[in-house]
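Removed from the display is one protein chain of the complex; every other protein chain stays in position.
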Amino acid sequence: MSGTGYIYKREPLIFELSAPGRRAYSLPSSDVPACDPAEVLPRDQLRREPAALPEVSEVDVVRHFTRLSQRNHGVDIGFYPLGSCTMKYNPKVNEVVAGLDGFANVHPLTPEDLVQGALQLMYEMQTYLCEIGGVDAVTLQPAAGAHGEFTGVSIIKAYLASKGQGHRNKVIIPDSAHGTNPATAVIAGCETVEVKSDARGGVDIESLRAVADENVACLMLTNPNTLGLFDENIHVIADIVHRAGGLLYYDGANANAIMGYARPGDAGFDVVHFNLHKTFSTPHGGGGPGSGPVGVKKELADFLPVPVVGKDGDRYYLDYSLPKTIGRVKSFYGNFGVVVKAYAYIRSMGPEGLKRVAEDAVLAANYLMRKIARDYHLMYDRICKHEFVASGVWQRDRHGVKTLDIAKRLLDHGFHAPTVYFPLIVPEALMIEPTETESRETLDAFAEAMARIAREAEETPEKVTGAPQTTFVKRLDEARAARQPDLAYRGDLPKE
Amino acid sequence: MSDVSYPKDLKYTKSHEWIRVTGDVGRVGLTHYAQDQLGEIVFVELPEVGRELKQGEVFGVVESVKAVSDCYSPASGKVVRVNERLVDSPELVNSDPHGEGWFFELEISDSGELDNLMDADRYDKYQAEEGAH
Partner (left out) sequence: MVRSPYLPNTEADRRRMLEEIGLSSVEELFADIPEEVAFKGRMTLPEPLSEMELLAHMKRLAARNASASDWAVFLGGGAYDHFVPSVVGHVLGRSEFYTAYTPYQPEVSQGVLQSIYEYQTMITRLTAMDVSNASMYDGASAMAEAALIACAATRRTKVVTPLTLSPEYRETIRTYLAGQRLQAVEVPYDPTSGQTDLAALEKAVNGDTAAVLLAHPNYFGCLEDPEEVGRLAHAAGAVFVVAVDPISLGLLKPPGEYGADIAVGEGQPLGNPMSFGGPYLGFMAATEKLVRRMPGRIAGATVDQDGDPGFVLTLQTREQHIRREKATSNICSNEALNALAAAVYMSLMGREGLVEVARLCLAKAHYAHERLTALPGFSAPFSAPFFKEFVVKGPDFAAAAKRLAARRILVGPDLGAGYPELRGSFLVAVTEKRTRAEIDSLADGLGGKA
C-alpha cells in the first residue's frame, strides 16, 4: 500500500464490515393488524432467504462512505479539465433549492393544480432554453445528452416520414464526433456516414457534398466541435444539408462556448440538445444524473415527446395533445431535480452573465493553450473556443512517454487529467477544457505542472511512466479487469 | 515490430488475418502486426463450430481494453474447430499470435480463393507501410 497513515489504508468493502445482527435502521412498529406474508402471498413466490445485504451499524455506513468520498477527486477539490465534459463549479445554492420540500418530495402524479410551482418552473425553463438555443419548442424529458440525441434523431425521422421522406436513413457524422452520435444514429434505426475533417479541423466541405444525397436524414454536428474549434463554414454546411433535403442536429455538449454569441437555431440547426449538467452547471454526480432537453424549430414541435408543459392564462398544465408525438423516452417529465438546479443557475446569471460565461470559458482555454503550446504539439493552432486539443506526440517520439503517462503524472501534481486519446483524429490527444470558473492562478499552476512534466519526460522519463505514485492506488491493471471480469463481490477481491 | 519475421508457410489478408493450410483444413489467426496495434487483447469472439463462412466475411471480433476490431475470414468454408484456450487466455494472441494464439480451423471449400492472399514477403512490406501511417 502506498503512502502512510490511516487514510491510505484500503477501505474494506461494506460487505467485509458486516456482522450478523448489526443494524443501521430504525423503523416504527406496525400500527395495523398483523399480516402474514405466507397467508396473503403465494407460498411458492416467497423469498426463502433474505438478500445478503450488509449488516452494519449507522456509524459503519457513515464512515465507510465518507472514507470512500475521500478517495475521489471532484470539482470541489480541484481543477478538473476534462475536455468536452465542462467540469465547471457547481453552485451550492442550487443544491439547496433542489432539496426544498416542495421540489424534492413531490410525487409526479400529483394533480396539476397542486404542482403549479413545479410546472411554472418547467414552463419557464422551456422558454429560457428556446431563447438560448434559438429554437421554438423544448422538451425537458430526456435524462442525459445521449438520451436527447436519441429523442432528437427520432423526432427527425418521424418528421421526415410525415413528409413522405421515410426512406431517408443516413446520418452524417464528422470523424471528430463524440461516440454517442454514431451510436445514437444506429439505435434510432439509421446508418452512419462519416465525413472527414479538413486541415483547419472543420467539416471537409467537399466530402460533405459527396455524401449529402437524397437519403440523408440529418447531419449531427457539435459546434464548436470536439477540437474546440468553431466551424466557420457552418452556414455553408447548413445550406448543403438542407438543399439535400436533410435536417441539422446540434449536439449541445459544447454550448458553453457560444452562449450569447451564437444560437444554434439561428445557424440553421433544426434540432438541438442541451446538456444541463455541462452548460448550466448542474453537478455530474460521478457519472450522472444529467439532463438533456431537446429544442426544435416550429415545424418539428408536434413531434416532441409528451407531455410538454403548457400555459393557459395563469394556469400551467401538462400537455399530452401533440398528435404526432414520437411517444415517451422515459417515465414522467425528465430529471426534474436537475432542471431545478439549471433553472436556478440561469436565474442567477441572467443574459449578460451567461454571455460572460462563454467569454471567460473561451478566454481561459485560449490562455491555457498558449502556455501549453510551449511544450506540447498543437495540431490545429488557431483561436479555439472553450477547449483545445494538444498532442503528446513530441513526448512519445522523443522520449517514449505516452499521453497516458502524462495524464497519470498530472494526478501526482494534484490535478485531474484532461480527456485523453479523444478525439480519435488527433494522435496522443490531450483534450483540455478549463471552464470559466477557474482563476488565472489555477490555470497558471496547471500550465506549470504540464511544463514540469514535459521537462520530466526529457530528463527523468521513468518518473512519468511510473506515475501515479501519490494516489490511493497505483496504476490499475485494466487488461486483467477485462480478461477476468469481477463485477460483484463473492467473498474475495483479486490478488496479484 | 521489424524484428518479427512473418512465417513463410502462412498466407495473409489485408485486414491482418493469417491462414495456415494443411490439406483441406485452414487454421486462422491474427497477425503479429494486428495484435501489436490493438495492445493487450482481453477478449476474442470466436465463430460457432459448423458455421459456414465466406471469404472476407466477419467471423468475430477481437478486443483490447480500449479498442475493438472486426475479424474477417481469409477463406470460405465450414468452421470445424475453435481454439477454446482463448476463452480464458486471450493474451495468447499477444504472446504467440502465429502459434498458440490461433482462432479457429475451417474446411476450405474453395482453395482457389487463397490466391487472393499475400505471402509473407508481401505482407511484411504491406504491414510496414500501414505502420508508417
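Letters A and B mark the chains in the order given here, with residues in each chain numbered from 1 onward.
Operating definition for what follows: a residue touches a chain if its C-beta (ideal position, glycine included) is under 8 Å from a C-beta of that chain, and two chains touch if they have at least 3 such contacts.
Note that the structure is predicted; figures quoted are calculated from it, not measured.
For the options A:Q116, A:Q165 or A:N215, the residue in contact with the chain missing from this view is A:Q116. Check A:A143, A:V216 or A:I240 against the missing chain and you find that the one touching it is A:A143. Chain B meets the missing chain through residues 42-43, 63-68.
Quick note on the criterion: only the chains that are shown with their structure count from here on.
Our note on geometry: chain A versus chain B, Cα centroid distance of 38 Å, whole angstroms. Contact residues on chain B toward chain A in their complex (touch as defined above): 40, 42-43, 63-66, 90-91.
Residues 421, 478-479, 482-483 of chain A are the ones that touch chain B when the two sit in their complex.
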